[in-house]
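Every protein chain of the complex appears in place save one, which is left out.
This part shows chain A:
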Amino acid sequence: MALQNDPDPKLAEYAHPERLVTTAWLAENLGADGLVVVESDEDVLLYETGHIPGSVKVDWHTELNDPTTRDYVDGARFAEICGERGITRDTTVVFYGDRNNWWATYALWVFSLFGHADVRMLDGGRAKWVAEGREMTTDAPKPEAVEYPVVERDDTAIRAFKDDVLTHLGKPLVDVRSPGEYSGELLHMPDYPQEGAVRGGHIPGAASVPWARAAAEDATFRSRAELAAIYEQEQGLSASDDVVAYCRIGERSSHTWFVLTHLLGFEHVRNYDGSWTEWGNAVRVPIVQGTERG
């Protein structure tokens, strides 16, 4: 059974307040039946240095990605990952992580591909929890294994592939990488052995909105009004638009996907996880170099 929503007034402003919890709510609800807290970080060792009591770790690189195909794990593997962490199909899963919840939103997005119903972000993530001096532990939780059903991933609603983006050209695209990556000047960085691209630039028509603009100093999401000012007023996007967001491998853009979908209430946002490492290397796809949208 899903837990009650966090009634915090800041969250109430967002289009889907049920997708967020505050640190205060989480502190009160830790240990509640039906709740599992998942830490997902950029730094693969950070969880081991201390985590929110009872929280379990999901590593984006080794656990959510299939080891051979460039794709996410299948339903059977996902069921194992969840089941061994005590997550059932009905569990309320609260995600948090380092670096403005960048990787936590990525994990939440992958859970959403599997249609896990009750997924929430901890507003402010790990940084805010620590800054408030809340309890951390190095004790490893020992969740009782549970049954998670094998569900087929649905890639149609919130995930875009290269061919989808080719047919999408002319409609709204958001490039969430740094300005240097957007213009293409960053390709001469040394040693990008496996995640680089042979050309720098951006997808034609893409607006440059670096993902971290959506985060405040304390790693919380900016207020609804501030987010609307960036994406709606400044960029001219609206909630009924068909939007594709991308970055380099699809992780930073999952943060923007979360913001547009759950905080601003956009109805049709897809994350192009192939992103620049695919597009910038693909034969016969158009790119634009420089700071103009193209």
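In this section, a contact is a pair of C-beta atoms (placed from the backbone, for glycine too) under 8 Å apart; a residue touches a chain by one contact, two chains touch by 3 or more; residues count from 1.
By definition in this document, contacts and distances are computed from a predicted model.
A.B. asks: UniProt protein name for the omitted subunit, picking from "Quinol oxidase subunit 1", "Carbohydrate ABC transporter permease", "SufE family protein" or "(2Fe-2S)-binding protein"?
C.D. replies: This omitted chain is identified in its UniProt record as "SufE family protein".
A.B. asks: Return the single residue from A:Glu28, A:Asp43, A:Glu132 or A:Asp218 that touches the missing chain.
C.D. replies: The single option touching the absent chain is A:Asp43.
A.B. asks: With the missing chain put back, one of A:Asp6, A:Glu39, A:Asp98 or A:Asp123 would touch it. Which one?
C.D. replies: Reading the full complex, the residue touching the unseen chain is A:Asp98.
A.B. asks: Just checking the interface: what residues of chain A touch the absent partner chain?
C.D. replies: 42-46, 48-49, 61-62, 98, 126-127, 130, 189-195
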